[in-house]
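For this depiction, one protein chain was excluded, whereas all remaining protein chains were kept in their positions.
After this line comes chain A, so read on.
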Amino acid sequence: MNIGVLALQGDVREHLSALAESDVLARPVRRPEELAGVDGLVIPGGESTAISNLAVSFGLLDPIRKRIADGMPVYGSCAGMIMLAGTVLDGRPDQESFQGIDMTVRRNAFGRQVDSFEAPVEIEDIEGGPFHAVFIRAPWVEETGRDVRVLGRVAEGDAAGRIVAVRQGNLLATAFHPELTGDLRVHRYFVEMVRQAL
């Protein structure tokens, strides 16, 4: 099983190591031919406008959309969640996403960097207690379509109740960054999704 990490920009290394620690051969993907060789894809945290810009410039937008339509499992964290959203609010007018998840995501929804925070989040489907979730200029999910399952919400504080983890079929997205904490449960959950899709 080969899992790729979209390596145009962002915290690619952290995702590669989290996957390696989950006993999976993970490789960076920057070109359409590299995409062809993977069974699943992780879209890292980063700056979604830059990732969108580079995906268009280097011809990855349509190939990734096609693989998603064909059922390839994809996990996106933070900017990755934005890249999987059907609709993006507070983005650039020309910002493109890979779409896939029937949801509306608001960029930088929690505020600017001074508002970035850590908080525990329970994820449905994943046992072992709440995640220590790290939110960095993070998005939240404002609306979800019928086929989208909400897996996690912010528990306390001003943003209590906001949706921050979702799954639709083979697509998984979190507004926070499990790759920054050493907690491998989300990556292991995703690896299992890829295994089942093989």
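Please note the rule applied: a residue touches a chain if its C-beta (ideal position, glycine included) is under 8 Å from a C-beta of that chain, and two chains touch if they have at least 3 such contacts; residues count from 1.
What we mean here is this: contacts and distances are computed from a predicted model.
According to UniProt, the chain absent from the figure is "Pyridoxal 5'-phosphate synthase subunit PdxS", selected among "Pyridoxal 5'-phosphate synthase subunit PdxS", "3-isopropylmalate dehydratase large subunit", "High-affinity zinc uptake system membrane protein ZnuB" or "Hydrogenase expression/formation protein HypD".
Of the options A:Ile136, A:Val166 or A:Met193, the residue whose C-beta touches the omitted chain is A:Ile136. In the complete complex, the hidden chain is touched by one of A:Gly4, A:Gly46 or A:Gly100, namely A:Gly46. Touch with the hidden chain on the side of chain A covers residues 7-14, 30, 45-47, 49-50, 53-54, 57-58, 78-79, 90-92, 107-108, 112-120, 134-137, 154-159, 177, 180-181.
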